[in-house]
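Have a look at this one before I ask anything.
With one protein chain held back, the other chains of the complex are shown just where they sit.
Entry: chain A
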Amino acid sequence: MVSGAIALAFLPLVLTFIIRYRYYFVLFYRAVLVRMWYDCKTGLSREERAFQYVLTHAIPGDPESILETFDLWCNKVEFISNIGPKKGKIMDRMLSEHCPLTVLELGSHCGYSTVRIARALPLGARLYSVEMDARNAAIAEKIIRLAGFDDDTVELIVSPSDEVIPRLRADYGLELLDFVFMDHWKKCYRPDLQALEGSGLLGKGSVVLADNVLFPGAPNFLRHVRKSGLYEWKIHRATLEYSKGIRDGMAELVYQGIK
């Protein structure tokens, strides 16, 4: 059989891999192993645990405090792929630049980004948040209400995004979306964007912000954006939320319409 010496010769390779991709291993540990461990231990889902933590540690009615508590929990305890503080700042800046009145959020997960967007919105603006999973939506609802945003500001739609988008105009009376934030399934980015284009909800100057386009990454989405020529686009490079070494980016698209 293969001798031990030859196996030992592979040690440098293994070491190289471990060192080079350490962040990915850490991420794997935190996002998968720790989660499984806690799932077995507590019997609650990850989002419920996060909600419990927020409920016990944050100040109700204060979005700032809720966000901070979320960040703390994600940094120290477990990993949830929220937008995170660093990329969140980029988003805040964009929101304050554009002052959108109608915002669509695809994938509210447990409400972190919803709170983040809602607190940066101008008066009278309305945020439609789409979440597919009912349990997550329930938690998101609670978090949003905990942060003090009422139904007028934030409307949570519990439904898959590809079903919601065609109905937006009819059911919700939307004419134009000023700002769209995508943070749901990466595979749905492209179909959803195409659906948005098809529905005519995007007008000239509408901004589409897509998170995690580099890691886990949405190559199809990016290819579509590049090729369609409908957008002015750029990628804000950053690192993955709650992690240092993994590169990630947010794609900012400004809809130009057909020239």
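Here is the rule we go by: a residue touches a chain if its C-beta (ideal position, glycine included) is under 8 Å from a C-beta of that chain, and two chains touch if they have at least 3 such contacts; residues count from 1.
Definition applied: contacts and distances are computed from a predicted model.
Colleague: Tell me the UniProt protein name of the chain this structure doesn't show, selecting from "Transmembrane channel-like protein", "Latexin", "Calcium and integrin-binding family member 2" or "Metaxin 3".
Modeller: Its record in UniProt gives the absent chain the protein name "Transmembrane channel-like protein".
Colleague: Of the residues listed, A:106, A:218 or A:253, which one is in contact with the missing chain?
Modeller: In the complete complex, the chain left out is touched by residue A:218.
Colleague: Considering the whole complex, which of A:20, A:93 or A:135 touches the chain not shown?
Modeller: Going through A:20, A:93 or A:135 one by one, A:20 is the residue touching the chain not shown.
Colleague: Which listed residue, A:8, A:40 or A:123, touches the chain dropped from view?
Modeller: Residue touching the chain left out of view: A:8.
Colleague: Residue by residue, what part of chain A touches the chain that was omitted?
Modeller: Residues touching the hidden chain, for chain A, are 1-3, 5-6, 8-13, 15-16, 19-21, 24, 186-187, 213-220, 222, 247.
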